[in-house]
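Of the protein chains in this complex, all but one are displayed in their positions.
Every chain is named by a letter (A, B and C) in the order it is written, and numbering of its residues begins at 1.
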Amino acid sequence: MKKTEYIKLIDTTKCTACRGCQVACKQWNEMPAMRTRNFGSYQNPPDLQWNTWTLIRFQEHVDKNGDFKWLFRKDGCMHCTEAACIKVCPSGALYHTEYGTVGINQKLCIGCKACISACPFDIPRFNQQTEKIYKCDLCYDRLKDGQQPACALSCPTGAITVGEREAMIDKAYGRLDQLEGKGIVYGDKFVGGTHVMYILSEDPAVYDKLPVKPRIPASVILWKNLFKPFTLIGMGAVAGMAALHYLIKGPHEVHENKEGDE
Amino acid sequence: MTNHYIDLKNSDVILIMGSNAAEHHPLAFKWIMRAKDAGARVIHVDPRYTRTSARCDYHVPIRSGTDIAFLGGMIKYIIEGNKFFRDYVVNYTNASFLVNPDFSFEDGLFSGYDAQKRSYNKETWTFQKDGNGIPLKDPTLKHPQCVFQLLKQHYSRYTLDKVSSITGVSKENLLKVYEEYSATGAPDKAGTECYALGWTHHTSGSQNIRTMSIIQLLLGNMGIAGGGINALRGEPNVQGSTDHCILYGNLPGYLKMPTASLATLEQYLTKNTPTSSDPQSANYYQNYPNFFVSWLKSLYGDAATPENGFGYSWLPKLEDGKHYSQLHLFDRMYEGAIKGLFAYGTDPAVSSPNTKKTRKALEKLDWLVCANIFDNETASFWFGPGVDPKQVKTEVFLLPAAATMEKEGSQSNSGRWVQWKYKAVTPPGDAISCGDIQIRMMDAIKALYAKEGGPSAEPILNLKWNYKDIDGNMDVLKVSKQINGYWEADVEVTENGAKKIMNKGGLVPTFGMLRSDGTTSCGNWIMSGSFGADGENKMARRGKEDPTGLGLYPNWSFVWPVNRRIIYNRASCDINGKPYNPKRNILEWKDGKWVGDVPDGPWPPMADKEKGKYPFIMKVDGVASLFGPAMAEGPFPEHYEPLEGPLAKNPLSSQLINPTIELFSSDLDQVANASDKFPYVCTTYSCTEHWCSGALTRWQAWLLEMQPELYVEISEELARELEIANGSKVKVSSARGEAACIAMVTKRFKPFTIEGRTVHQVGLPFNYGWLYPEDGSDSTNFLTPTVGDANTFCPEYKAFMVNVTRR
Amino acid sequence: MELTRRGFLKLSGAVGASSALGLNFKPVNAYAAELSKSNRIKSSKQYTTICAYCSCGCGLICSVDNLTGKIFNIEGDPENPINEGALCAKGAGFFDLTEANKHRLTKVRYRAPYSDKWEEKDWDWAFSRIARLVKDTRDKDFVTTNAQGRLVNRTESIAHLGSSNIDNEECWLISQSVRAMGLVYIDHQARV
Partner (left out) sequence: MSGKILNMVRVTDPIERIAHWLLAGSCLFCLFTGLGLMFRSWDFIPALLGGLYATKWMHIFSGVVFAFTLIYAFMMWKKDCAFEPDDAKWIAQGGGYLWKTNNLPPVYKYNAGQKLFFWFVVVFGVLIVLSGLVIWNPLVFPTAVARWSYALHALSALVIGSFFVVHLYLGTIGNPGTFQAMTTGWCSKAWCETHCPRWLAEREKDPSES
């Protein structure tokens, strides 16, 4: 059942890092908090966690012109079209929803953690207690009801908006025009297009933990596109050859009489 | 706020100074970003680079406590560069008024200063008047004694070099801001200013705001869409609690608290009712007696009669010239003069300045009653750090209160929007609302006085206190209707030329109908009109119509006064009532009536010499004050250094600090100005994730997770000097105390060059306390001094001196 | 097309106690055997409230479960023109102010002089004890006339602080009653 694809556009040039999204996400998804320490940054928790599906990353940056910038990036699942996590998920817990987003059905998850290392964006997180994987599902439940995801609803400045794919791509490039070229659209050019896109004010390489050219890891492609089918093909082929051998050459009989009785 | 949050979107230039809007008013920033998207320029002037700076067009760093110097330079730039809106300045301000020739200003002091009392005799701060008592004016603004010329002269000293040297702002940056902001002096441009505690938390707090008000008047930015001077206030109902005046100096609706010298109602009303001889001045406060007597009727009900002066004598009277603010309160408590304290929804053991003094003061109480939704450092002071419970005599009550969604009532935002909220659930356990607590406590006190009598039992016994429903709980509507006001007798009124009988017990539809003869009662005149005569609760309205397209939403909630969304809105039109900016038309005089927002009074615009009125109807002269004699420090704001600063001498005069601030002198009131021991300027603030003392937010795991403990932000330059690593443990100390915290070494702080030398500034949030989280450090206010603004007594949290060391 | 902020949380004109929205159960999704949160909201009672932090006055909607009578979700009110459903970190975490927060006070606590512990008390006891203390302190220290002999009728040894985070009606009741008690040391967070 293919429906309209949705894209969440994160305009970092409008983000004030108020972190309403970070909390709204926890509120809606009923995720607890951890006791943290201040490690010399506003950013906290220090990274995504099983209970923190979206995190505002704070980064101090001096650009080429020597201008100081305080960069805020809302990190979280990018909802790839060519999703490595779905590719490696053995249970079907991770799946493409009708909106093109990557849904997660915790009931099916067996906690194998394959998705964690496969993800080019380092998004899924594992919970030791429940032995399940957690990540943003773009509020699938809300999307089904025609509602904005919790983060988008809570965003005060319109830095997070959600809409139909084409409209949001147009919007992203329209915003670039408004920014007079001082921005970069990130997300439409790789992994088949992500369902979360950024408008970045700086080059992607500047941002912490943001891959410049994300893709499904070569190891995953080898594994899933080559080794996996060849396991069956290989075993089948060998079995076939053995059968052929048996038919053509016959079994390797022992020469009973060579020695003879004593 | 003169305007309101949504109106920020209508601005062309937004100056954010004294505020960190993106962090502390994130939804205000929604509308600021809306303006920016529409092409507005957004400028942030602040000691530190914050999340606000990150989204502004640019950030200009300024040394804490030097805003008047910065803005004074802008006044000079506007006047000398002829950037002001002449029409507006001449007609709508007192720029043309001629000042008393004996008025003078010399070396930082205005005429009439009394060094002993640290205050002014203001008798020379007046206008020259003609035979009819109307102020003399020179509309050409050339008369050497006119306000405009005096203003020009006063700020001529605020040269770029001087201002740059005081503030630490480069001359390029000064000019950039001055030029960009003063461009809003064009009739079709709107400039607005957003300030918050960054301006009020200074010994020069009120004058910071007044300096900006002068700029806004010079540029014609008051009363217009996208203009005004907008206090982004910090607490959910601080507007409402201020309107209802849980304050020593005012009674609900900003009526004046009586003082000992005003023995009778007549004396009181004469003193507080302004008179104007100018027929074109509406002088709306001439209605003061109506408001005051109606309030007395709400206080004492039927016991307030014309014969007993409506119970005026029962009211407590302040001592003339004496103040009773939070600073004074804790000073007196520390002296042992205060025995009992009610502290509702507040945590002074963390939030009051000079924490050591505050906490010692609490130990001297006989009893303390706190009402909160969470425990806090004030209620639990008796087992705080360094306190031996066995030595503390105080009897403490910690009453469990209802949270906001557990009770029905109204709340006023900073834009004066009074919005209604509903009770979603009953409070947990035994918790009840603060209103219920107050009602039941007062019932118990009344019962005790009824039984035992006592000195001055009348005001307690006569207090009108019938606000319960049949179940004995607070009946919110009964209260809010009393605030709105009732007819206390059948009264005949004239409405739109027709005579009409208003029946006793009916709701008063507007404060214009309040009376001073005891036939109306009104708990707070500015809220009169929050109910329709038909009983409609206007605060609960949810109409989404926006006829002007400027975001006024006249049918959403109720806005005081009389649903006026932008106050002084008549000033958005020229003297004929035509809008200065037709593109942002909030009000227009058309076919003999005002169309648009609710106007500041129904009268025609001032060009009509017969019936027309000046636009600033609450001012006695009908115009806005460039010359403001009401201020304690003088009619023109002047730069003084903070109580504690890096300089031994004020570069502008020999008056180092504000000459009118009150200096406290207990053994715990230590001050260290320009001291080697405390070489760094320090400022304090909140963060998005916590709120005020953190007494609500520290208990919330989601918020605590994001900002878990106290930190001090220091520049990379200072960190290098002190060999402090990012994330390491440090100690910040002042003459009064110290705070242990984590160092956040950042590029967002930069050293300043002040008077030719490098001055470092650091900053800490004030959201932490010892009670919870256990390892999140204690109050930042151990560092801050007990000193406040001379007019408002807002403590100087934003500029004082500290040292930073590793620990 | 962008997803708009107004959807199923749209409130009818009359809000408050009678604002329960219809029972609009959609067929349960194949993946979720139990009721999804969105569906739970549609079958709950909705109440609007106003945020209790800064002074923006953002609207929120509390969803109350019909069975438990408890709030289970609080999010921004998309109809409120000020915030249009948006909330900052504190507002978005409003749910943590409800009784779901285990730190909420639920009993009257009393600490006797020189005691090192809290005791739990009931309201009647607390009010009568507080009334006693107020009356004793007021009667002892009441200032009828000042040094100049002028009538001042004030109580200088009792002070009131707060609050700017309670409703207008509560503020007004406090403002009225502290004047009746003759208090002059009256202040709240307007300054701090």
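FYI, a residue touches a chain if its C-beta (ideal position, glycine included) is under 8 Å from a C-beta of that chain, and two chains touch if they have at least 3 such contacts.
Note that the structure is a prediction, hence the values are computed from the model and not measured.
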**OP:** Give me the visible chains that the unshown chain touches, in label order.
**Re:** A
**OP:** Pick out which of A:92, A:146 or A:174 touches the chain that's been left out of the picture.
**Re:** A:92
Original post:
Mind pulling the chain A residues that touch the left-out chain?
Top reply: 88, 90-92, 108, 110-114, 116-118, 122, 126, 131, 217, 219-220, 222-223, 227-228, 230-232, 234-235, 237-239, 242, 245-246, 249, 251-259, 261
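Here is the rule we use: only the chains that are shown with their structure count from here on.
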**OP:** State the chain with the largest centre-to-centre distance from chain A, centres being mean CA positions.
**Re:** B
Original post:
CA centre of chain B versus CA centre of chain C: separation in Å?
Top reply: 22
Original post:
If you average the Cα atoms of chain A and of chain B to get two centres, how far apart are those centres in Å?
Top reply: 49
**OP:** Determine the centre-to-centre distance between chain A and chain C, using the mean Cα coordinates as centres, and give it in whole Å.
**Re:** 41
Original post:
Mind pulling the chain B residues that touch 2 or more other chains?
Top reply: 26-27, 30, 688-689, 701-703, 706
**OP:** Would you give the residues of chain A that are in contact with at least 2 other chains, written as numbers and ranges?
**Re:** 18-20, 22-23, 26-27, 156
Original post:
Which residues of chain C touch chain A in the complex?
Top reply: 1-5, 7-9, 26, 29, 31-32, 36-38, 73-76, 78, 83, 85-95
**OP:** State the interface residues of chain A toward chain B in the complex, per the touch definition above.
**Re:** 14-20, 22-23, 26-27, 32-42, 44-45, 60, 62, 68-70, 72, 156-158, 178
Original post:
Can you name the residues of chain B that touch chain A in the complex?
Top reply: 22-23, 26-27, 29-30, 33, 37, 49, 51-55, 687-689, 701-711, 726-728, 742-748, 773
